[in-house]
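In this view, the complex is presented without one of its protein chains, the others remaining in place.
Letters A and B mark the chains in the order given here, with residues in each chain numbered from 1 onward.
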Amino acid sequence: MGVEQKLGNMGVVTTTLEQAINWSRTGAMWPMLFGLACCAIEMMSAQAAHYDMSRFGMELMRPSPRQSDLMIVAGRVSRKMAPVLRRLYDQMPEPKWVIAMGDCASCGGVFNNYAIVQGVDEVVPVDVYVAGCPPRPEALIHGIVTLHEKVRGEKIKDWA
Amino acid sequence: MAQIEEANLDGMAHLVTKRAIKGETMILNMGPQHPSTHGVLRLLLELDGETVINCIPDVGFLHTGIEKNMESKTYQKAEVMTDRLDYMNNTGNNLVYCLAVEKLVDLDVPVRAQAIRVIIAELQRLASHLVWLGTSALDVAAMSTFLYCFREREMILDILESCSGQRMMTTYFRPGGLWRDVPAEFEDAVREVLKVMPKRIDEYESLLTKNPLFIDRTVGIGKISGERALAWGLTGACLRGSGVAHDYRKFAPYSGYEQYDFDVPIETAGDVYARYLVRIHEMRQALRIIEQALNKLPMGPVRSNNHKFVPPPRSEIGTSMEALIHHFKLWTEGFDAPRGSVYVAVESPRGELGVYLEGDGGPKPYRVHWRTPSWDNLQVLPVLSKGCLVADLVAIIGSVDIVLGDVDR
Partner (left out) sequence: MNGQTFLSALKSQFNGEQLEFAGEATLLIQREQLLEAASKIREMGFERLSDITAVDYFPEENPRFHLVYQFTSLANRATLGLRVPVPGTKPSVTTIETVYPNANWREREVYDMFGIDFAGHSDLRRILMPHDWEGHPLRKDYPLGYEEPQFSFNFDEIDVRKPYAKE
């Protein structure tokens, strides 16, 4: 909002600025270390040397929510864990995105019972859902590339 | 629903010392989300400076209700949930569940299936120890080991994928044997692992075993004696690192383990370094067992032909009436198990993994209880960590090798 007010109606300049900002956001998006269960192991495999995730800018995983932009919810979220998840999401600074990795985070997965939140979108707003139980590291990387495409289509006003 | 209330110490006042209530020592929350807790484990630490006086674990953040959920599915369908308990040892969970069902309904398993079960269970033990080594070395800041271990793990996951189609949650072992026979490239792939792994294990040992930094951080930390370990119900490498030679594969052999010749490594020091050495030796013994099983692999069927419990091959359904009827009954209702209860245990990479299975004459299990090793191993954490520094606590958690899916079920 502030940028547009300052520059006025200079359409061409703001569009190029948007592209530059979105490109830089996708270039170094740091995920938060939020591996809960089995999907966390496939996330670690995706980070390791075979299916290197640092090619996509995610060189390191920050354990602190204050220093990360992406939360990959990897694994099943139980009812005891849901308030903790929400609190960590609130602690992340904007702009922030969420990938629901795996079936349990997307929709409750195999576990349709009293203990598991049926889909993490009941707790936080999700941008990309990655299916699989657990999704292969290549599927997770496809999810990340999809998120990058979504980010490239964003406007400055979304996060201002 | 997503509200957090402030922590109320009254309910836990009996667990902390008087100094904490007066305010002399600090209560620190090592929260469910932490890079070194290996999952969602919450620890409440009572600290005097940097020394841990007491550590209160708070578990249940990954409680999935698997035991109750399995009561509402038939015996075959419930097996799918077993992979997801101890998610480092998927085929081991399948194995113990299948052994329990086979004992309950008195089902035979052909010898070829037993040998392949042993090979795959030992490959899974290797894969689990590789992740343990990578992550616990990462906790004491040996970062390159993490990348090397995951590189080897990819070889083993490729073998599992060629057998069953899935890297981790395979559900490859079924009651009565295996789902299907191993593919043609199985033997060459396993021989490749046997050729490559000994040198790689030597590489990890050269990075860590005589490294003065590693020794400084692990020797003398988290000691427990043999009888206390037994009294606290520890199993697995935690028990063997304290000098007690107890391995369920020798205690109550299952699936043909009595034919294979292997040692049970023990160390007497009882500290973090001893448990590390025990697991490295276990990796080498696992390779030994795989080699013997592969050399002796008998030919034959891989699943029992008792079609009351095992589905007939699809090729027979078009020609044989009994095959069609068995297939129909198994797919719509499932097989019935008699009234009675069994308790079967195996040696998982973490210790004694047991299943208590009770049938009630119907097609669904009446009660399934999982005796998981990480539950008892985690309970002893306050005993192991009294008087150590916070950095040592991280090394201790890594050495106990807990998997929170195993703890919380």
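Convention: contacts are C-beta pairs under 8 Å (C-beta built on N, C-alpha and C of every residue); 3 or more make two chains touch, one makes a residue touch a chain.
Remember, it's a predicted structure, so these values are computed and weren't measured experimentally.
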Which displayed chains the unshown chain touches: A, B
Selected residue (touches chain absent from view) among B:H63, B:R84, B:R217 or B:K364: B:H63
Touching the absent chain when the full complex is considered, from B:E46, B:E352, B:D392 or B:D406: B:E352
Of A:D52, A:D121 or A:E154, the one touching the omitted chain in the full complex: A:D121
Residues of subunit B (touch criterion as defined above) contacting the omitted chain: 1, 11, 14-15, 59-60, 63, 65, 67-69, 72, 103-104, 106, 227, 230-233, 235, 244, 246, 251-252, 340-343, 345, 352, 354, 356, 358, 366-367, 369, 371, 375-376, 379-380, 408-409
Contact set of subunit A toward the excluded chain (per top definition): 79-80, 86, 108, 112-115, 118-119, 121-125
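Basically, only the chains that are shown with their structure count from here on.
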Rounded Å distance, subunit A centre to subunit B centre (Cα mean): 30
Subunit B to subunit A touching residues, read off their complex: 1-4, 31-35, 39-40, 60-66, 68-69, 80-81, 84, 87-88, 131, 135, 146-147, 150-151, 153-154, 157, 167-169, 404-405, 408
In the complex, subunit A residues that touch subunit B: 33-38, 40-42, 44-45, 48-50, 63, 75-76, 78, 80-88, 110-116, 123, 133-134, 136
